[in-house]
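Of the protein chains in this complex, one is absent; all others appear in place.
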Amino acid sequence: MAMFDLSLDELRDYRPQVSEPEDFDDFWSASIEEARAAGSAAGVEVTRIDNKLAVIDTYDVTFPGFGGTPVKAWLHLPVGATGPLPTVVQYHGYSGGRGFPHSFTQWAQAGWAHWVMDTRGQGWSSGGNSETPDLAPEAGINHVPGFMTSGLEDPKHYYYRRVYLDAVRLLDAVRGHATTDPSKIIVTGGSQGGGITIAAAGLAPAAGIELLGAAPDVPFLCHFQRALQITGRNPYGEITNYLAGWRDRVDVAYRTLSYFDGVNLGRRARAATLFSVGLMDPVCPPSTVYAAYNFYGGDADVTKSINVYSHNEHEGGGIYQTAAQLDWFGELFRAP
Amino acid sequence: MAMFDLSLDELRDYRPQVSEPEDFDDFWSASIEEARAAGSAAGVEVTRIDNKLAVIDTYDVTFPGFGGTPVKAWLHLPVGATGPLPTVVQYHGYSGGRGFPHSFTQWAQAGWAHWVMDTRGQGWSSGGNSETPDLAPEAGINHVPGFMTSGLEDPKHYYYRRVYLDAVRLLDAVRGHATTDPSKIIVTGGSQGGGITIAAAGLAPAAGIELLGAAPDVPFLCHFQRALQITGRNPYGEITNYLAGWRDRVDVAYRTLSYFDGVNLGRRARAATLFSVGLMDPVCPPSTVYAAYNFYGGDADVTKSINVYSHNEHEGGGIYQTAAQLDWFGELFRAP
Amino acid sequence: MAMFDLSLDELRDYRPQVSEPEDFDDFWSASIEEARAAGSAAGVEVTRIDNKLAVIDTYDVTFPGFGGTPVKAWLHLPVGATGPLPTVVQYHGYSGGRGFPHSFTQWAQAGWAHWVMDTRGQGWSSGGNSETPDLAPEAGINHVPGFMTSGLEDPKHYYYRRVYLDAVRLLDAVRGHATTDPSKIIVTGGSQGGGITIAAAGLAPAAGIELLGAAPDVPFLCHFQRALQITGRNPYGEITNYLAGWRDRVDVAYRTLSYFDGVNLGRRARAATLFSVGLMDPVCPPSTVYAAYNFYGGDADVTKSINVYSHNEHEGGGIYQTAAQLDWFGELFRAP
Amino acid sequence: MAMFDLSLDELRDYRPQVSEPEDFDDFWSASIEEARAAGSAAGVEVTRIDNKLAVIDTYDVTFPGFGGTPVKAWLHLPVGATGPLPTVVQYHGYSGGRGFPHSFTQWAQAGWAHWVMDTRGQGWSSGGNSETPDLAPEAGINHVPGFMTSGLEDPKHYYYRRVYLDAVRLLDAVRGHATTDPSKIIVTGGSQGGGITIAAAGLAPAAGIELLGAAPDVPFLCHFQRALQITGRNPYGEITNYLAGWRDRVDVAYRTLSYFDGVNLGRRARAATLFSVGLMDPVCPPSTVYAAYNFYGGDADVTKSINVYSHNEHEGGGIYQTAAQLDWFGELFRAP
Amino acid sequence: MAMFDLSLDELRDYRPQVSEPEDFDDFWSASIEEARAAGSAAGVEVTRIDNKLAVIDTYDVTFPGFGGTPVKAWLHLPVGATGPLPTVVQYHGYSGGRGFPHSFTQWAQAGWAHWVMDTRGQGWSSGGNSETPDLAPEAGINHVPGFMTSGLEDPKHYYYRRVYLDAVRLLDAVRGHATTDPSKIIVTGGSQGGGITIAAAGLAPAAGIELLGAAPDVPFLCHFQRALQITGRNPYGEITNYLAGWRDRVDVAYRTLSYFDGVNLGRRARAATLFSVGLMDPVCPPSTVYAAYNFYGGDADVTKSINVYSHNEHEGGGIYQTAAQLDWFGELFRAP
Partner (left out) sequence: MAMFDLSLDELRDYRPQVSEPEDFDDFWSASIEEARAAGSAAGVEVTRIDNKLAVIDTYDVTFPGFGGTPVKAWLHLPVGATGPLPTVVQYHGYSGGRGFPHSFTQWAQAGWAHWVMDTRGQGWSSGGNSETPDLAPEAGINHVPGFMTSGLEDPKHYYYRRVYLDAVRLLDAVRGHATTDPSKIIVTGGSQGGGITIAAAGLAPAAGIELLGAAPDVPFLCHFQRALQITGRNPYGEITNYLAGWRDRVDVAYRTLSYFDGVNLGRRARAATLFSVGLMDPVCPPSTVYAAYNFYGGDADVTKSINVYSHNEHEGGGIYQTAAQLDWFGELFRAP
């Protein structure tokens, strides 16, 4: 692989025009309201399970997602911890889910409460003995892949509306849980999980949720129009394939996508942020990541940084970025 | 491309063990009954539309498919024809649908009634100004691709149950229409359309429908287990991808698929048949096609032939096969 | 696939320098004269054949092409029609030919006279029970592929000189036929057929032929130099392969090609036109199509439009474009 | 991907002839002796470091590998644990190394002592702030890739002689450490780590080391001759590339490799074992894995099982296999 | 790359049924006669040219090929040599030709007369300042590629009839030249040149030409039917592509090819031979080479050997094989 997108100098200044619908904020405020109305925090179930591990306690969480759909998550805690603890909420990449209870425990190992959200309808690549069916009428029964085009004609029915609201609703659950120090919540994830991270951070102000930090790695779901022009790789390619067929739906599709674009959502975020980007990433091309990063926080005074991995594709920084996050999360959590 | 499957000599004798669930016939009898209960033939709407053509009359058809879902079709007739006419029913390949009214009129040009069924949920590659949403609760809203895995855990919810029953229900509508000579109905289609053709022919006896002929071209949806072993290409590859993730669902998936396997369905068919196969076809490998062909008709005395295209991939015979079908259909229709 | 060429904004303004030989017009005038001298319209044979269709009458046409070579065509008419009728002349894509009589009848279905020209020496991908050997001494016996380089050292011997003149000579035959309304002739075709369409439209004025319209889809044979720089895909790649070997023939090759370039030919066209282009087309890259489109008609007042398919490769608009053409042809034909 | 190797039925019975040099046992006995002579267990350094984790204690280990080369490892313990504990020793896949201290802690999370060996000369894909240079004179300075061919002319100088002996010497260090219950040691790893696991298990009897279990996942370094015939993928492909050049070294290369073949080494193993295999694995093809598995333990009464992932490539069982190992390790450790 | 064809053990015994037309010998006898009638040896022109080399004298040769077409060759001699000398005649691979006079002089460097035949119509990849147009009426003007299908319907017009006869006619010229020791002629070449070598050796007895040796490297043009089944790579793939289109010409094509098959031609050869084969060769698969080798010489007592390159693709032995040929040619030439 080689570089195929803008140069690093160009990326640093890249602030493209990304269209934003006029009712963007109304759409999301109404969506948050609708989601909260469909399920109360009282509905959160947290059950201790055997995770086969000795130093981590794991709880099987079911919380009311968008439309009241029961969504699965894990809550991992350092063994015996009761909290309140600094808390990390993790979202997953496309095809993945919360997986097995022993799979993703990094932040709990570090001494923090660590929530791992299942991505409704997905999860096949992570496996495990449970999953979160997408129970919305728009969703239908479990199938893979095809999430990128599900409901593309109408932002109200677009798949990621439910996912983004699940992310918000999980934050509601997290904030209400005894083990959480609500002043110390960081959201994070890679690829699709990075896109959801930006969405959670961007919706948090409207939802009245304060986040300490947001750490999207090689985020997906940013600047869709550029993405489809510069790469044909999946998952973005699912949309290309769709529009190559339904040739007369290009405008309506991009209109829908503009509600879910990390560029527009990130602009509204106020949490400190640490991005990462791979300059040879053909899945989430660097210009789409930088578009989101450069607009992140809008005109607000937000602490921002981005780790650039110059010779990497979608693997980005890998465990180098995990190391950087361990440090960055620790500093944020320790700050007064 | 080169040959990667069995030799022609081996193919001619290829009669693999394909598992068939004990309740196979019950499952389908009940399904037919359920489908017919959900919508009566009275519900068929047939409306003349402007197809931009001078020598073909086209009618926009809506008939009650599985679960009563309104399914779209075209009925093309030689201009001014009133019938009853010999009738050809066409099913489409994966991603396709009935498309524009001017797109697929071959059999009407030949002087016959020509019905073209929309494939619920699909249609993006054929385009057009309408589509058939899959309204079943299992289906969810329009998305692409992913149909191969939709409902894979339970034959009752598997996507192709609805499609196969749509095919049967269209035959109900066709038989009840004034332009149809019910003793002269042939079903046909290529790839997925070939798989549906085999399904329609296989379910017809149980449904009390007499078909004169069935002409599957390079049919899909046959001998799934072999298919997944010998090719990784989509659409079969969607299932491979699914099982590569949900590793513990292999058995349940193959059990579901056994209800929809062209080998098992074709065994029950009684209509005369003309298959086609490409010996270098990586999408619908020749051994999967021959498995269906060799078992087609079971032990009954059925007229069978297969056109072998020795140097072709999934394009198979292309218009050579259309020419062969024009002849074969004509002969069948003219027979006393 | 993704975009790899200029952006749509750049394409709209793209007017590259394409060299044009000084004797361009003389070359083509002499060629037309030579072609006409070699065969008279009296030599056109039109024989009714059985096309297996009920609503279309098909005639097997043999007309004198370049050098007097007998070239095959189909004439399709709405059954029983005698004319004079609005007429559509169709040229084929690389590797294709007129094929079987039942294969390409779209414009006859619409009620018009529909001529389909065989491409001399080609035809293997369309099949059928006849073909048009290229009888020119330069041509040799049937072989595939390699047409792009045949005679590349001298415009007089270049393969497409014969093909373009066949196209003109077919127009002579068409205009002289009783079923043709000579004031209502439209030429069309996709890919190579689009390139021939532009050539026919560009040579028509010099040949004293009036065309009502020209509808090239994703046309090939335009702005060769750009094409070879931006794509390595066949058929353009045949020339790249040739020049990668005969390294000292680059200049002579491009000089030859400049006589056949759709940019130079289209500049001389005066018929109204409807182009199409796929913005992700790696076979006929969008900048080569736009180069031809932007110069089409030269400084004359010509009605021009182009349908842009933003997420498509070489399939372009497919049946969407056919739908657009049905409308556009109909409007042109109906205009007083 | 699809299956390209033997069928599962054939694999279960696959017991190919793999040549074994006459002095195989002498070679390895002398190698073990030489390795132990070059460095004593007294030379093991174990230093507590900050791993950024709260529930795991990590020690930076340096032990004397082959030739006395200082080799790095991590020792992870449940926080505060002193032992003696059941112990898991992990080897890494090609290109990887021990990485960051927070990267691979799964078995320590389960409550066991967890050692992670650095692979001399490698480590680039895992990163981290230290590495283990291969200090042998044959090794040269750090470079990537090319390990498969380093010293291929002479088993004495072959790269994997040093690596396999490092693995044995780490077991010496592990057995001598206070936190280890020496009756409860399991070796494990995936891909190259699986090959080293088999080597460690095979050399253990000669080294007087008792292992409780060995769990190779999709192991590499087995049945080289078959591997090079059936796949061209790296890392095996590095040898193919070498022999495609040095055409006269085929015999000497295969003779060297026979000393390092998991088929021959595994035959001498006596520890209980749990293998895994992906039936579509193009990197470590299933027949090479089954060759090692079927001969594992020779004629001895060894507890063996293998988890088959039928639709997977080199990712094999992924976290499904981790789950199976957590169970299997736990049962072995709990057995009296 | 990996092995994809038969194993070496199977190859050694591989003697497939390859059909041979009844009039095979008549066809070739008549062809030789016809070729010789069209041009006499008196027509050979040999002109000293400046080859830019000091130790090799090079002559520009024009000899009458099939149909009397003037065909180019080089004659290289050790500087100042007058002969008669042992003589090596070299044919070229697909796309190549005699090239520049300094390009291929290996056998002249060894002290022998070295003739290099141009391949009519080809030559583009070797370049140079002259070429040999194929002047046969069937040939047409220079074009690339497409030679594999030129005249495929009739053995009389098939391209390789002319090429094989050129090879024979060059031997006529060689034998009549003063520098040649006619008892010491060896023919050789790689890939297509290997196929022509087999043809020359196979036709020599019927032409009354005695050859001392024939050394085909990784020969092409052998066992076409197997070749097209097992590989899709060009140049064999040109025929696959043709038959994928002209689906009804399969039988006639294979009948034509059977006249040109190295299996049938080699069976008639009587010269000692040294073959080479690459066991991973996807262009000229090993089973096609072994089919020719195993039948070479028929039941006659012919000295045969084959050098097997077990890890090589179409590059085969490369300069290793050249080294082997230098030795083998030398031994043959020195034998009494």
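For reference, chains read A, B, C, D and E in written order, and residue numbers begin at 1 within each chain.
The rule is simple: contacts are C-beta pairs under 8 Å (C-beta built on N, C-alpha and C of every residue); 3 or more make two chains touch, one makes a residue touch a chain.
The structure displayed is predicted, hence computed values, not measured ones.
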item: Which displayed chains the unshown chain touches; value: A, C, D, E
item: Which of E:T105, E:T119 or E:T132 contacts the chain that the document leaves out; value: E:T105
item: Residue of A:T58, A:T273 or A:N312 touching the missing chain in the full complex; value: A:N312
item: Chain D, residues in touch with the chain not shown (by the definition above); value: 95, 124-127, 134, 136-147, 149-153, 157, 159, 238, 241-242, 244-248
item: Contact footprint on chain E, counting only the chain that is left out; value: 52-56, 78-79, 99-100, 102-103, 105-106, 108-111, 126-128, 318-320, 322-323, 326-327, 330
item: Residues in chain A touching the chain absent from view; value: 1-3, 7, 280, 309-313, 315, 317, 320
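Note that only the chains that are shown with their structure count from here on.
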item: Intersection of contact partners for chain A and chain D; value: B
item: Turn needed to bring chain D onto chain E - CA fit, degrees, nearest 5; value: 120
item: Pair sharing more residue contacts (C-beta pairs) when B-E is set against A-B; value: A-B
item: Distance from the mean Cα position of chain E to that of chain A, given in whole angstrom; value: 64
item: Distance from chain E to chain C - Cα centre to Cα centre, in angstrom; value: 40
item: For chain E, residues contacting two or more additional chains; value: 244, 247-248
item: Touch-based graph of the chains, sorted into line, ring, star, complete or other; value: other
item: Interchain pairs in contact, sorted by label; value: A-B, A-C, A-D, B-C, B-D, B-E, C-E, D-E
